[in-house]
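Structure, as structure tokens:
What you see is the complex with one protein chain gone and the rest in place.
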Amino acid sequence: MRLGRTTIERLFLGLIILLAATLTPEAMRVGLWRSGMPGPGLYPLLLLAMILGISLVLSLPVGAAPDSEPPALRVERPGDIAIILFALVAATILMPFLGFRVVVLAFSGILMVWLAEQLTFPRIAIITAMTLVLSFGLYSFFASVFRVYLPVGRLTGL
Amino acid sequence: MSDILTTILPVLDPQMLALLFGSVALGIVAGALPGISATMGVAIASPLTFTMDPLSGILCLLGVYCGAIFGGSISAILLGIPGTPGAVATTFDGNAMAKRGEAREAIGIAAISSFFGGIFSALVLGGLSYPIASFALAFGPREYLALVAFALTAVASLSGTAFLRGALTGFLGLFLATIGIDETFGISRFHYGSSYLIGGIAFVPVMIGLFAIPEVLATLETRLRAPKLPSSKGFLPRLTGLHRLLPTQMRSSVIGLIVGAVPGAGADIAAIVSYAQGKTWSRHRAEFGKGSPHGLASAETANNAATGGSLIPLLTLGIPGGAVTAILLGTFMIHGLQPGPLLLENNATLVYQIFFGFALANFAMLGIGYFASSLLGKVLLVPQHLMATVILVLCIVGAYAIRNNVSDIATMLAVGVFGYVLLKLDFPRAPLALGLILGPMLEAEMTRTMLVMDHWLDFFSPISTVIWLLAVLVIALPGLSRLARNLRSRRRQSAGMPASEQK
Partner (left out) sequence: MRAIIVAGAFAVATVPAVAADFPSRPVEVVIPFAQGGGTDQVGRALAEYMQNHLGGDMYASNREGGSGAVGFRHGADAEPDGHVITMLVTTLTTAPHTIEGYPVTYADFEPICLISAPPVVMSVKADGDIQSVEDLVAKAQEGGRTLTFGTAGPGSYTHLAGVAFTQAAGIEGRFVPHQGSSPVLTATYGGHIDVALSEAAEAMPWNADNRLKTLAVFDDSPVPGLDAPTAQDQGYNVQVGAFRGIGAPRGTPSDTMGILIEACRATTEDAAFQDHMATLGVEVDPIFGEDFGSWLAGQHETFASAAEAAGL
């Protein structure tokens, strides 16, 4: 994927400007002035104004760094990155339902298999062991030593 | 002489030493685990101390505390995940060193720097507590506001030349801190009806998302082969050249101690401010962020110096400056002791035993850390596909465990994606973390200052004015020196010197 770096940057800054603009009404809603002193909305409004202002300046051609050409923006292995992010999102969503142990077992198993360059037999054994350690092992460790109970799934009770 | 001996002898009792050693070890493990912060470690250990005698109970908690603050550097160095908020600044150079194959050296430096900071603060605690404590009492809203402003100037040095970009992320961090219930009016802001957001954005999930996740993704992109075994053979990190770190460690100790002594500011702020100051003044500042031992030392010395520093207001005035000292205060009270001005009068022996024990705990921490560094360094030889997954799972654990809130994992993830974009687009991420930590303090102190002011000029007080001037100086100095250098080179140019010979 080869979008120009400055374009991507401008898109990013544009999103930030949009976000800041969307949040502004809420800042005004909570009140800019209250009982004779600055209200809860004034300080955030000033922050949003600064964010808006700086983003605008940075997105102007003049605002960009005047020195050498910025390096091209590349995402290597976008497939790997996408899989990881997708897996993380899935894990987060499923965690309350399936619980830490089940989700991490699946998550780590899938990721380790996907990321491994070759799947030799010893590797598979190590991966299996590691997934058990990371899921059930970590859960028991935190529960027994620190009395910290990692999420238990509503549906599985695990 | 015999007085001193009788005082410290109980601390040197084998059972006490074993307890101290065990507590420090437990603290190191707790700190190293993402998800267990130093505060949590101390909170979890505190019920264990209910049945101990006062000295044992307090030393146990102090051991866990200083162990954990050092322990946070272990996962920061090896995994890029700060194990405790105090280790955020350690990630910058520590992880870079580990990627170069110098993990063992990095942990060794972290251990020694933590030791230096801890012992420094122990000495000050033993000698100068009362003057410092009285000074800390003089801090009211105006002074705190000036202090926060001073800490925020760190954004400048953390951003390097990309000041505007750093300012943007800094303001974003400050804004994130406003989500949730406002401290002055009790009005909840920007939560849009969500009962999760009404609780505000927690720092630890953001910290993990901002620093750990982008690093994992970036590493996977380049598919770094596991770093080669360190070039130096032998079991322990090299000791030569360590003396060169002394000036950095001295400066960082002072900064860490002062920040720690101010109630409300702890190891996390101490480390970042110290790192930023190092990046402003140190001779080696160009290397900061790329794996500089000086950068690492700046962070790790300060956060441990803050541990002793935070004990100063507690022991001298009975003022807990943060969660850990609040727990310690509770522990004192459970054992029938009241920290405050009378403590030294009524229980002098115990107080000096505590100072001594605290110093010993730092020795234990140094020993364990230094010797474990070799073993720990080998962790990085684990193949990438395993390592990345382990790190991600620990990120999940870390984000959840801090508040037992599943939605915090989502926050970590969202910030993680955002942090990755920031990384790719060359926006400095550290100012965002700083903004989030300092945001609440900034707003609260601004409001309180306004409430206690009787008229406009009342804004300035002797101490706060000094701090404001220092803040202005820190921001202006790099710019001014660059200006001076340009002027000098232009003068030489007009005097006919060839460009290559201009300094």
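The first chain written gets the first letter, and so on, giving A and B; residue counts start at 1 in each chain.
Please note the rule applied: a contact is a pair of C-beta atoms (placed from the backbone, for glycine too) under 8 Å apart; a residue touches a chain by one contact, two chains touch by 3 or more.
Since the model is a prediction, treat every value here as computed from it, not as a measurement.
Of the listed residues B:128, B:333 or B:348, the one in contact with the hidden chain in the full complex is B:333.
Considering the full assembly, B:200 is the residue among B:94, B:166 or B:200 that touches the omitted chain.
Listed for chain A, the residues touching the missing chain in the whole complex are 125, 128-130, 132-133, 136-137, 139-141, 143, 147-149. Residues of chain B in contact with the chain left out of this view: 39-40, 42-43, 46-47, 50, 137-141, 180-188, 191, 193, 195-196, 198-200, 202, 263-264, 317-320, 322-327, 330, 333-336, 338, 340-342, 403-405, 444, 447-448, 451-452, 454.
Going forward, only the chains that are shown with their structure count from here on.
The centroid of the Cα atoms in chain A and the matching centroid in chain B are 23 Å apart. Chain A meets chain B in the complex at residues 5, 8-9, 12, 16, 23, 26-27, 30-31, 34, 37-41, 43-44, 47-48, 50-51, 54-55, 57-58, 63, 65, 70, 73, 75-77, 80-81, 84-85, 88-89, 91-92, 95-96, 100, 104, 107-108, 111-112, 115-117, 126-127, 130, 134, 138, 142, 146-151. Only residues 30, 35-36, 40, 44, 161-162, 164-165, 167-168, 171-172, 174-175, 178, 182, 184-185, 187, 189-190, 192, 216-217, 220-223, 383-386, 388-390, 392-393, 396-397, 400-401, 404, 406, 409-410, 413, 416-417, 421, 424-426, 443, 446-447, 450-451 of chain B touch chain A when the two sit together in their complex.
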